[in-house]
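Worksheet: one structure, shown below.
The complex is shown incomplete by one protein chain, all other protein chains being positioned as in the whole.
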Amino acid sequence: MTDLEEIQTFIDRFVRQGMRGALLPLLHAVQEEFGHVDPKAVPLIADALNLSRAEVHGVISFYHDFRTAAPARHVVKLCRAESCQSRGSAAIEAELSRHLGVAMGNSRKDGQVALEPVYCLGLCAIGPNALVDDRPVARIDSAAVERITSEVEA
Amino acid sequence: MMSNDERLAYMAEQIYRNFAAQGRDMAIASTVDHIVSFWDPRMKAQAFAMLDDPAVRLSDGARAVFEKLRIETGAVG
Amino acid sequence: MTRVFVSKDMASVALGADGLARAFADAGCEVVRTGSRGLFSIEPLVEVETDGARIAYGPVGPGDVAAVLDGSHPARIGAIEAHPFFASQQRFTFARCGVTDPLNLADYAANGGWKGLEAAFSLSPQEVVDAVKASGLRGRGGAGFPTGIKWQTVLDTDADEKFIVCNADEGDSGTFADRMLMEGDPYCLIEGMAIAGHAVGATHGYIYIRSEYPFAIEAMREAIARSAGKVAPFTLEVRVGAGAYVCGEETALLDSIEGRRGQVRAKPPLPAIEGLWGKPTVINNVLSLAAVPFILAEGAQAYADVGFGRSRGTMPIQIAGNVKNGGLYEVGFGVTLGELVDEIGGGTASGRPVRAVQVGGPLGAYFPPSMFHLPFDYEAFAQAGGLIGHAGITVFDDSVDMAHMARFAMEFCAVESCGKCTPCRIGSTRGVELIDRIVAKAPRESGALEAMPQIRNTKGAARTHDEEIDLLRDLCDTMKYGSLCALGGFTPYPVLSALDHFREDFGGASALPEAAE
């Protein structure tokens, strides 16, 4: 649970920019700074932007990017879209899931790694692709699965 | 809190003060008109009784108002 | 000191471009980072400046620095423009992409940059709109709506403030042109938006970029900061999506910028009349806006002369999926699907025969080779029961199971549905369940409920395989004609095209092993 005062000062500084329709940029900034958007921060965000808590909660729950709980130490986002499927991403997904010991769309119990779906990274001619902690990795094959697994276990 | 006599005097003084911006004579006249419009006969009678009772302390505004009131309503007292 | 050029495009980096650049720097070269040329089979690519010309080598790795520098490396290509993949292109929008340093203002100006804006400033707003109309430019996002007419509506609607919104949500699988342009030539998009601002009287613009494009977000923010003086008083800001494909739909995108759930708005009112914060708003795709500088600089006619039928100008086509020469191929409309897949694309990367090609992203139809004669044109594809969309082509070899792809189309719709309208919210989930039953050759038994004596009216008997197929067609009919937007409305394209052209896969005989759910 992040310290609420810290979040409050962060929100106040952000809102002072006077940005119009600031909710999504503020949620991105809060998640970037604190790792996720703590439900206890929702009343502070709602008050800062003069919205209702319901509105802020509705927005957070709509967009898949926003997390309401601390993320795993490493996040592997594997592309499940058609172009990567045509280059074998289904098999890679199964292999990676086995190696990492976590089913697609979940965080491992020990919080070390999360395997999340993403629908297209714009690397559609060099799939299967993934973002490993925001670093793009292309043409993933079994060797790449090994590399990624060792990298995220560190 | 205030006794009934004190309250009546206070009411008259308060009305007079709120008309004060019109100048003394106009304020007295306006206060008298106000009392005629809103005070019931017994309250007016009580005002006259207070005029005649030396023990009762009245501000000069209230006293002037009660005297003008007695003249205008032709009350015997 | 030798100057070399290495791309910093996200795809190039994913293929190791950073390592290559470091190696050349360690070898004492001056390394200029550029956008990607757009042919990924030859990346990582390096171009070495030798006596005034740029000689390309690729694909190469950090270990090949010496051989490249002394010119002996076998992967020598020579002048990249001569390479067959590039020679036959007509790069009006992507002319500078891969050539210039994306953030270098001088580089941009030296390569035709700002010519369009200066031309626009010399014209009245109406004249600029007329030029865009005359160019025949149509929405590159997928709807194909004439851009000039959209701008005219915004110009004609008076209001105290107006906005230019660039739809950079590019969520279709098989598309990356927007990403490449924003990373490779950001000033081109900025120039296009400034021209639009001048044309309709808008002083502020937003670029809504999907969160899955970190490189493009960074490039656009930096480019906006550096070019502020050039486009003042027009101002720009980037807004980042948050993982919602539906925000590629223009009204959901507006709701998202306004800080709301990305739910689709009913029309009317058209965004051109009541868009962002209720003000008249131009919403155009990256490629539509990026095509404008060329139109103003070279003249509308130069743009309109190229094309096919009512589709004028060039389309930056993205060849993707299981294809040998995947990349960005900007050419005038009219090129056929077969030329794109077999000749330019070089067939499959796996070497196996091409069995199907999806055109227009996850909501586009699948085309068998028998339809490769189709010319790349909005009307032609519409008549063939498909759509061009954002011009992404995804190639599949004969290992593909089209029933699985039909199921994926419904699954994708269910994952990305905004949940507002019934045909899409409930229909997509029922579609996945239904295709699973069809593929498993397990039509629905008589439900426990229907068997109860209290239920008198509903058909109690088990359903047949054909009845389930008919139900899938009915569901597609309800989604196609009932849905509020193209997400639910177009999901039937891949489903029905798979069902119509690859009926055999729905026999359930050779279903692909299911991905780990």
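So that you can tell them apart, the chains are marked A, B and C in the order they are listed, and the count of residues begins at 1 in each.
The rule is simple: a residue touches a chain if its C-beta (ideal position, glycine included) is under 8 Å from a C-beta of that chain, and two chains touch if they have at least 3 such contacts.
Keep this in mind: contacts and distances are computed from a predicted model.
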item	value
Per UniProt record, name of the chain withheld from view ["Cytochrome c oxidase subunit 1", "Sodium:proton antiporter", "Formate dehydrogenase subunit alpha" or "NADH-quinone oxidoreductase subunit NuoI"]	"Formate dehydrogenase subunit alpha"
Visible chains in contact with the missing one	A, B, C
Candidate in contact with the missing chain, chosen from C:Asp64, C:Glu191, C:Glu330 or C:Glu416	C:Glu416
Residue of C:Asp305, C:Glu433 or C:Glu504 touching the missing chain in the full complex	C:Glu433
Residue among C:Gly52, C:Pro74, C:Gly229 or C:Pro268 that touches the chain left out of view	C:Pro268
On chain A, residues whose C-beta touches the chain left out of the figure	39, 42, 46, 50-55, 57-58, 61-62
Footprint left on chain B by the chain that the document does not show	1-2, 4, 7, 11, 14-15, 17-18, 20-22, 34, 36-43
Touch list for chain C against the chain that is not drawn	244, 261, 266-268, 414-423, 425-430, 433-434, 444, 447-449, 457-459, 463, 467, 471, 474-475, 477-478, 481-484
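Just so it is clear, only the chains that are shown with their structure count from here on.
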item	value
Topology of the chain contact graph, where touching chains are joined (line, ring, star, complete, other)	other
Whole-Å gap between the CA centroids of chain A and chain B	80
Centre-of-Cα separation between chain C and chain B, whole angstrom	89
Contact set on chain C toward chain A in their complex	10-11, 13-15, 40-41, 170-176, 178-180, 211-214, 239-245, 256-262, 277, 318-323, 326-327, 349, 358, 361-362, 392, 394-397, 400, 405, 408, 412, 415-416, 418, 512, 515-517
Touching residues (chain side chain A, partner chain C) in the complex	20-25, 27-28, 49, 51, 55, 58-59, 62-66, 80-87, 90, 93-94, 97, 103-104, 117-127, 129, 131, 134, 136-139
